[in-house]
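Sharing a structure below in structure tokens format, with a few things to ask.
A protein chain is absent from this complex, but the other protein chains hold their places.
And now, subunit A:
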Amino acid sequence: MSADTTSAVGPVEGAHLYDVDNPAPLIEAPRKRTKKTPRSTRGNFEMAAWLFMRLSGVVLVVLVIGHLLIQLVLDGGVSKIGFAFVAGRWASPFWQTWDLLMLWLAMLHGANGLRTVINDYAERPNTRLWLKGLLYTATVFTILLGTLVIFTFDPNIR
């Protein structure tokens, strides 16, 4: 590494492109704060989202570990899962509620987490817009489809 270090003051390849009157462009920091940065807006969405992540996380630990135990470990493990097994479970309102709650919490928890990731990493406003649009569409679709299936499940389907 030390071999290819060159002096910043030494000659630069391609002659002298820049000088005192014609300095090189500075490398600006992403989305830097200026006087025009929007003033604070009222509303607690970010706080609600932050709280939701903590609370849903705690509930999900119970729901998901319970779900994994029942589906994959207890009573013969994964081999027992079939149409009859699912039909049997969803005959009970308890398991319907469990699955519905898990679906909504997990989807919103994951979507909110991804929203945070997009906010942190996507620099350009357009990239943010498209990524978030995609995320929200996928989330709404999955939640609605899942809810529909849980509520309209027919064990006698042909």
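Please note the rule applied: a residue touches a chain if its C-beta (ideal position, glycine included) is under 8 Å from a C-beta of that chain, and two chains touch if they have at least 3 such contacts; residues count from 1.
Criterion: contacts and distances are computed from a predicted model.
Only one chain is not pictured, and the protein name UniProt records for it, out of "Cytochrome ubiquinol oxidase subunit I", "Oligopeptide transport system ATP-binding protein", "Heme exporter protein C" or "Fumarate reductase iron-sulfur subunit", is "Fumarate reductase iron-sulfur subunit". Think of the hidden chain as still there; on subunit A it touches residues 1-2, 5-9, 12, 16-20, 23-35, 37, 40-42, 44-47, 49-51, 119-121, 123.
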